[in-house]
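All protein chains but one are shown at their positions in the complex.
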Amino acid sequence: MYVARASGLHQLHPLTKVLTALCLLIAGLTLPGNWTSYCITLLIVFPLSAWGKVFPNLLHIVWIVSLPFAISVLLIQSLFWGAGTPIFEFWLFAPKVEGARYALISLGKIILVMSSFLLFSLTTRPDALMIALKQAGMPSSIAYIIVTTLQIVPSFQRKGATILDAQRSRGLETEGNLWVRARALVPIVLPLALGSLMEVEERAIAIEARAFNSHKAETSLIEIPDTQFQKNFRTVTLVAMPLLMIFGILWRL
Amino acid sequence: MFEKIKKDFTTKTLVLIPIAIAINIVVGELVARLKLPIYLDSIGTVLVGAIAGPWAGALTGGLANLIWGLFTPTSAPFFYVAAVIGFMAGLAGKYGAFEGETPYWVSVLVGAVFVFSLTLFVLAFINVNVDETGYATFPSMGELFSRYLLLFIVAILLGGAIGYFLLQKGGYAGLWGLITGVIAAIISAPTAAYVFGGVTGAGTDLLVAAFRASGGGILSSVLAQGSVSDPFDKMLSFMVVWLILKALPARFKAR
Partner (left out) sequence: MNITIQDLRFTYPTGLDALKGISLNIKSGEQVAIVGQNGAGKTTLVRHFNGLLQPTSGSVIIGDWDTQKHTVAKLASRVGYVFQNPDEQLFSKDVLTEVAFGPKNLGYASEKINALVKRALALTELSAETETNPYDLSPAWRKMAALASTIAMDTPIVIFDEPTTGQDAANVGRIANVIAELKKAGKTVITITHDIDFCAENFERVIALSKGQVLLDGPVREVLAQEEILAQTYVDPPQLTRLGKRLGWPEPIGTQQEFLQALSRRQPKQA
């Protein structure tokens, strides 16, 4: 996901970016006003991503992922809205203004969720994030899980493809009617699960041999620059998030 | 409490979790490649729950969605649902759902009761009365029974058949899967409805559309969709895990 660029946003402390993204997300979802999420996306997230020189990348991914959502939510909510003002009437179809409005409001939230998430994942090196999280007190076991998962997924994908090929070569039909395809499931899923469970023991010995259970503080080769201003800013976001949520709930009551 | 949680996390469990998350992702992709109308993207989570207990299962589920959220941001908000699925799998494991074989009559009973309740739920939904002010009233059970008696009999028979042929000797695992699916549907519906406007951009949206068309509100249509597809999906996931554990060699089980 990470896109290397020389920008001020890239140089910020990873936690500053994570907390900013979370704060924007919560603000967009909880603050009153139907169009707040659009305002936050357009006025804050997009300009920030332009500052980080990743605006085109962000827009591209948001476009690809939100398109099916957009089509689905617009069709379903406008066509099946129930009582309301029709936009037009054609045969059985009478999309409602209120439904379309609701769909657009939902779409705004979806776009905000995606773009605030992308804002930090496009501009933050995963290893820098890991080190920052560890320094902030996250257990090294959680860091191990995240890093290892990202490393092994590509090899598991290749493994899955090979298993599919191997079983098809043994005459397993994977095309045809639903029942035929459903029957292919077990011979494909079981080798993947069994083969990888057999590796667990070896991997466990390997990480124990590298002093994984040591309780000494780790040192890191990568320095993550931080400033007092960013530290203060992060404290503000941490206070702001629960306040935003409480405010959002009280407003709606 | 913390001691109990800690007991779930040996080095082996820790090593197992990334593997399980990778299994979630890859099986999800393989199922999509087989063009099956299910997700089956929590097999790894259920596996960890079954092997290493509820807390390890919950951590696996939560992290799986958050990590995968780096690639598809829309899965991240459902991390708590995945965590609950892992936790439930752990409970199922504690109560021995993944061990041994279930008598056929239990499997038949589980299937019949489930399809019966699903039918009741969907029919109640379709026959909901909405008056001019938009206030909805559900029809009474007696009313439904007298109108759809034949349908209910078919549902019970169909459910029994599903239990016999599909659940087979994995009835307990299937039952836990069904319960987990119902819980997952209930707790994911608010997020799906509020954040995502009730849609996922996938095939299951057709179900949401159908429930909306028959007069359901947004939250209840999402809930209805979830109640139809989630229990079935989780039932299959739990059963696949039951099969995996059954196929594990004695060498692995001895640990």
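To keep things simple, chains are lettered A and B as they appear, and every chain counts its residues starting from 1.
What we mean here is this: a residue touches a chain if its C-beta (ideal position, glycine included) is under 8 Å from a C-beta of that chain, and two chains touch if they have at least 3 such contacts.
Just so we're clear, the structure is a prediction, and the values are computed from it rather than from any experiment.
Peer 1: Just to confirm, in the complete assembly, which displayed chains does the hidden chain contact?
Peer 2: A, B
Peer 1: Among the options A:4, A:178 or A:198, which residue touches the chain absent from this view?
Peer 2: A:198
Peer 1: Using the touch definition from the top, which of B:37, B:96, B:190 or B:249 touches the missing chain?
Peer 2: Of the listed residues, the one touching the omitted chain is B:249.
Peer 1: Of the residues A:4, A:87, A:136 or A:166, I need the one that contacts the missing chain.
Peer 2: A:166
Peer 1: In the whole complex, what residues of chain B lie against the chain that is missing from view?
Peer 2: 246-252
Peer 1: Going by the touch rule given at the top, which residues of chain A touch the chain that is not shown?
Peer 2: Interface residues of chain A facing the absent chain: 159, 162-163, 165-175, 186-187, 190-191, 194-195, 198.
Going forward, only the chains that are shown with their structure count from here on.
Peer 1: If you look only at chain B, which of its residues touch chain A in the complex?
Peer 2: It is residues 9, 11-12, 14-19, 21-23, 25-27, 29-31, 33-37, 40, 43-44, 47, 59, 63, 67, 69-74, 76-77, 130, 134, 194-202, 205, 208-209, 212-213, 215, 218, 240, 243-244, 247-248, 252, 255 of chain B that touch chain A.
Peer 1: Per the contact definition, I'd like the list of chain A residues that touch chain B in the complex.
Peer 2: Contacts found on chain A: 1, 29, 65, 67-69, 71-73, 75-77, 79-83, 102-103, 105-107, 109-110, 113-114, 117-118, 121, 126, 141-142, 144-146, 148-150, 152-153, 156-157, 159-160, 164, 174, 178, 181-182, 184-186, 188-190, 192-194, 196-201, 203-204, 207-208, 212-213.
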